[in-house]
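In this view, the complex is presented without one of its protein chains, the others remaining in place.
When the chains are written out, they are named A and B in that same order, and each has its own residue count from 1.
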Amino acid sequence: MKRTVPLLITFLTGFFLIVSFFVPHEPFGQLEQRLLVWFAIVSGFAMLLGVDSLFRAHLRRIIRAREGRWHSLALLLSLVVTLVVGIIGFVKFGSPFHMQSPFMFVYTYGIIPLQATMFALLAFYIASASYRAFRARNTVATLLLVSAVIVMLGRVPIGAAISQFFPVAQEWIMDVPQLAAKRGIQIGAALGAVSMSLRILLGIERSYLS
Amino acid sequence: MGSTTMLIGTWLAGFLTLAIFSFLYKDNPVYKLAEHIYVGVSAGYWLIYVAFFDVYPMLIQGFQNETGLEKWILLVPGALGLIMLSRWFPKTAWLSRWPIAFTVGVGAGLGITANLQGYVMPQMQATLLPVTGWNIVSLNNVILTVGVITTILYFYFSKPHKGALGWMARVGIVFIMVSFGASFGYTLMARISLLIGRLYFLLSDLLHVID
Partner (left out) sequence: MALEQVAAEYDKEYGVDYVDLPLREMPVTADIHSYDDIDLLFGFEHGAVIDYWVRYTQARFDQKMTFGTTAVMAPDAYPYLQSGQIEGLVGGLKGAAEYETLIGQPGLGTRGMPAQQWAHLLVIGFIVLGNLGYYFTRKRGRRVA
């Protein structure tokens, strides 16, 4: 029960998905669509589990009066407020994502500035890393450095003002060697994903059950 | 939204923006506060998002609007979802493997078909490019093909990188490094653009120094 049923569920789900890919006729035709809808529903419940575990972890911190409990309180409050305004938006406007919904206030003035600034912060760290770590130690490191500099100069007007070489070289790097490596890495990753999927479907890989 | 709401919102956004930037000086309680708010708000946002865009229309509205088999079959994903919550009770926690097994099955099934049809095949096809003679296009096509093959070989670890394989892997690393350099450049560009966006917000929306 504890192992066989899950292995069977995984195998059958994957098997039917693959069959529906090759046999677009009924009864398999709509199967992929249906299974994806089910997947979305089940993932929704999984999300609830995740948020719940986050909630408990921080609640524990507050109750046990650990260090950082005030921050945990702020986290819980913002989580609860977001959920409440989401529900208010749903009840009052029919959708939390309605432009008049208070949920969109949280999104516009909370999530957007927080997320954008978090990533903007990285600009400073990348800049300082470029000073400390971008050294021409050997041929390979030099290649990395030169390609980065050409791309950075080729993407701004001053690059073209210095020399037409920069925009042209930038484009060539992106269209030929960069593309080749990205494609090679991605083909490798995709083939890896395919073989991993096969291992899972056949029950060879079972780590997701532990 | 009314103008007062927008004003309050802008000041709130301004505070949060400066609070995050305060990390540049050093890790401090105000930054930590903004960080924790970020986590809380994001978790709430995504929960509402999947509830409203996935679970509500597909399960609840579906159940209300459909008839016959289409209606009752929705009990299957509904039940799988509820079984997922069995994790809350230690005695029944093992049951949650069933819905997990289902999601893994969907992922694996799609992982095979979508990757082969949507990536490997079209991308390999696009790599087999014509060589028409001594010209730039043909040269680029050759470089592209060599780059793809040597990059794949660089990540082939089932044999030691010696002899011909070692030689090709060394060519592969050249392409990989150029690619990483380009990616670094692009990542930096994106972060700088975001920084410009944030500074623009502070100077324009919040302080009205520029318009």
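Rule of thumb we're sticking to: contacts are C-beta pairs under 8 Å (C-beta built on N, C-alpha and C of every residue); 3 or more make two chains touch, one makes a residue touch a chain.
If you're wondering where the values come from, they're calculated on a predicted model, not measured in any experiment.
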> In the complete assembly, which of B:Ser22, B:Ser86 or B:Gln123 touches the absent chain?
Replying inline: B:Gln123
>> Can you tell me which of B:Gln61, B:Thr92 or B:Asn135 touches the chain that was removed from the display?
In response: B:Gln61
>> Contact with the hidden chain only, please: which subunit B residues?
In response: 53-54, 57-58, 61-62, 65, 110, 114-115, 117-119, 122-123, 125-126, 179, 182-183, 186-190, 192-193, 195-197, 199-200
>> Just checking the interface: what residues of subunit A touch the absent partner chain?
In response: 32-33, 36-37, 39-40, 93-95, 97-100, 123, 126-128, 130-137, 145, 148-149, 152-153, 155-158, 174-175, 178-179, 182-183, 186
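Assume only the chains that are shown with their structure count from here on.
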> So how far apart, in whole Å, are subunit A and subunit B when each is placed at the average of its C-alpha atoms?
Replying inline: 2
> Which subunit B residues qualify as touching subunit A in the complex?
Replying inline: 1, 5, 9-10, 12-14, 16-17, 20-21, 23-24, 29, 32-48, 50-52, 54-55, 58-59, 62, 73, 76-78, 80-82, 84-85, 87-88, 94, 97-113, 115-117, 119-120, 123-124, 127, 140, 143-152, 154-155, 172-192, 194-195, 197-198, 201
> What does subunit A use to touch subunit B in their complex?
Replying inline: 2, 5-7, 9-18, 21, 34-52, 54, 68, 71-72, 74-83, 86-87, 90, 95-97, 99-100, 103-124, 126-127, 130, 140-141, 143-152, 155, 172-188, 190-191, 193-194, 196-198, 200-201, 208-209
